[in-house]
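The complex is shown incomplete by one protein chain, all other protein chains being positioned as in the whole.
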Amino acid sequence: MPHVNVKPFSIIDPKFKVRLNSVRLEALGDAIFAVAMTILVLEIKIPATNGPGWHAFAEAMHHSLIELMCFAISFVVLGIMWFGHRMIFEYIGKTNRYFIFLGVLFYMIICLVPFSTKLLATATFEWYAILIYGLNLSLSNLTLYLQWTYGIRHQGLLERELPEEVRKEANRLFLLSPVVYAVAIVISFWFPMVSILIFIVTPVLYLLPGKLDKYLP
Amino acid sequence: MPHVNVKPFSIIDPKFKVRLNSVRLEALGDAIFAVAMTILVLEIKIPATNGPGWHAFAEAMHHSLIELMCFAISFVVLGIMWFGHRMIFEYIGKTNRYFIFLGVLFYMIICLVPFSTKLLATATFEWYAILIYGLNLSLSNLTLYLQWTYGIRHQGLLERELPEEVRKEANRLFLLSPVVYAVAIVISFWFPMVSILIFIVTPVLYLLPGKLDKYLP
Amino acid sequence: MPHVNVKPFSIIDPKFKVRLNSVRLEALGDAIFAVAMTILVLEIKIPATNGPGWHAFAEAMHHSLIELMCFAISFVVLGIMWFGHRMIFEYIGKTNRYFIFLGVLFYMIICLVPFSTKLLATATFEWYAILIYGLNLSLSNLTLYLQWTYGIRHQGLLERELPEEVRKEANRLFLLSPVVYAVAIVISFWFPMVSILIFIVTPVLYLLPGKLDKYLP
Partner (left out) sequence: MPHVNVKPFSIIDPKFKVRLNSVRLEALGDAIFAVAMTILVLEIKIPATNGPGWHAFAEAMHHSLIELMCFAISFVVLGIMWFGHRMIFEYIGKTNRYFIFLGVLFYMIICLVPFSTKLLATATFEWYAILIYGLNLSLSNLTLYLQWTYGIRHQGLLERELPEEVRKEANRLFLLSPVVYAVAIVISFWFPMVSILIFIVTPVLYLLPGKLDKYLP
């Protein structure tokens, strides 16, 4: 197959356009999510017991329990993020360079979650751990929102009609958690316990029945 | 492609329904299994020998052998879980939000296997290690059972007829190991050696010829 | 879609047979290879220098170089194994329970490569490190050979004709390295340096032009 000369017009013959469909970006993203979710477990240390009885075991588990709680929160949040990330590709079927770079930005924030989770597990009720954890989760949602907004505004990337209701509800879902996490961060200076509670409860909000469910199988 | 206004009825025009097929959930799951199975090896420490001879080597290997045994048990169990997880998607071809969240729950339990394996390798014959390891494996099967049961009860998710025999045999296979592991946990208070033996033998039960084999190629 | 009653004959209506094609087993395998290959890098420690000059740097790198060499050998060997594993699925397109379990066995051996590589990097010229590394690589080839042999003997799994020449040459390639590595293991008791040389040279044999190349694009 010989190389072909294309006149460097800014509008080129459509047959030279590559498809650049989104399948491989999705594959990269799925694998990144899978690794980020799985390596969360590496932070849970083995409980060391001081004796054979139930009491010694319960004491040892106490330290592990906070790590397990942070693991579970982050895992569920990443699961919800993955779901959002999976949903946007029901509407977007092609990519371009900018869309991909916004995706890389989103994945970069996602990859930091094991770090901020480890920080939260180490300094659970410290304001700075809550600040960084909350910031990380907020930025995840905001960068995904950025990618989504870019995607739906470029006709060449959309592969099916986007109902207005879906667009509005998606925006609401993307922007809900950053607001809630901002509240958690502010509260943490006085009641860090409440901030942790917010981290636990927020994912549940995303598990409740929602307006978009009727668009799904 | 312009945004479209859909009247927010609870029944919407089928053309606005997204397919949300199961391919990407399967991809996420495959990658999570792959990472969980591979990082099991990170727990096996290098045997340090005290001298050049065969004897010093055998002594050093002794410590590694228990880690290798736990690695092998967990790897094979995860392989069997993966097979079950792969099989359910022969019948289920679409997903919705709840099905995906049940999947995330299942993956969360799977991701804990490297942790409970490490615990078992450290405190092999302690009742609490056996308790947590057995609990982890049981919960894996039970959460997959939950996801499967949800999936086959929602007509929109099934993509081929499910023979009654398959349904029954699948239930039996899902619920067999939790029962066996419960026995192992109880026994561990008196004969931890027997519990470990049960952990070794149980996967073999799943490798024997079974009723479902005739449905496979 | 209602559940269907299938009479439990050993021969069932073909429409109830699931396809169980090999795509997802391949996906699991690709991800396992990817993780195993990537975590090899975790074993390479950062060289610590004792001063700013070239000499201090060269000295520090000396320790890293053996780790880098072991990393490179294992990476290339895993790459070759992956190629073999990828090739068998040009002929095999479906799976069954036994084929999948042989696959899990193969992946288990592959997942041990980061462990045996770390051992070789720590005790490079010790006979036991060479023994375990050589054994690991040999078993990788032998378990893949087992899976391949099972696959091509079950008509339901093959998806294209297997030329006799391919079958013979594949056998030769599967069995070549176990023989060579056995030699390396034996030699290691007297000349461990030669064993390491064999580990370096063997992958190159698999990179040379071969009889099967004419079957490829």
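As written, the chain order gives the labels A, B and C, with residue 1 at the start of each chain.
Keep in mind that, in the parts below, a residue touches a chain if its C-beta (ideal position, glycine included) is under 8 Å from a C-beta of that chain, and two chains touch if they have at least 3 such contacts.
Just so it is clear, the structure is predicted and the values come from calculations on it, not from any experiment.
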Missing-chain contact among A:V35, A:A184 or A:I198 belongs to A:V35
Considering the complete complex, identify which of A:T49, A:T95, A:T124 or A:T202 is in touch with the unshown chain. A:T95
Please give every residue of chain A in contact with the chain that is not shown. 1-6, 8, 10-12, 15-20, 24-25, 27-28, 31-32, 34-36, 39, 42, 94-97, 100-101, 104, 107-108, 111-112, 114-115, 118-119, 122-123, 126-128, 154, 156-157
Interface with the unshown chain - residue positions in chain C: 26-27, 30-31, 33-35, 37-42, 44, 46-47, 49, 52, 57, 61, 71-72, 75-76, 79-80, 82-83, 86-87, 89-91, 155, 158, 160-167, 207, 210-217
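Quick note on the criterion: only the chains that are shown with their structure count from here on.
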Only C-alpha atoms count here: how many degrees separate chain A from chain B in terms of the superposing rotation, rounded to the nearest 5? 90
If I average the CA coordinates per chain, which chain comes out farthest from chain C? A
Whole-Å gap separating chain A and chain C, where each centre is the average of the chain's CA atoms: 34
Just how far, in Å, is the C-alpha centre of chain C from the one of chain B? 24
If a residue has to touch 2 or more other chains to count, which residues of chain B qualify? 27, 31, 34-35, 39, 42
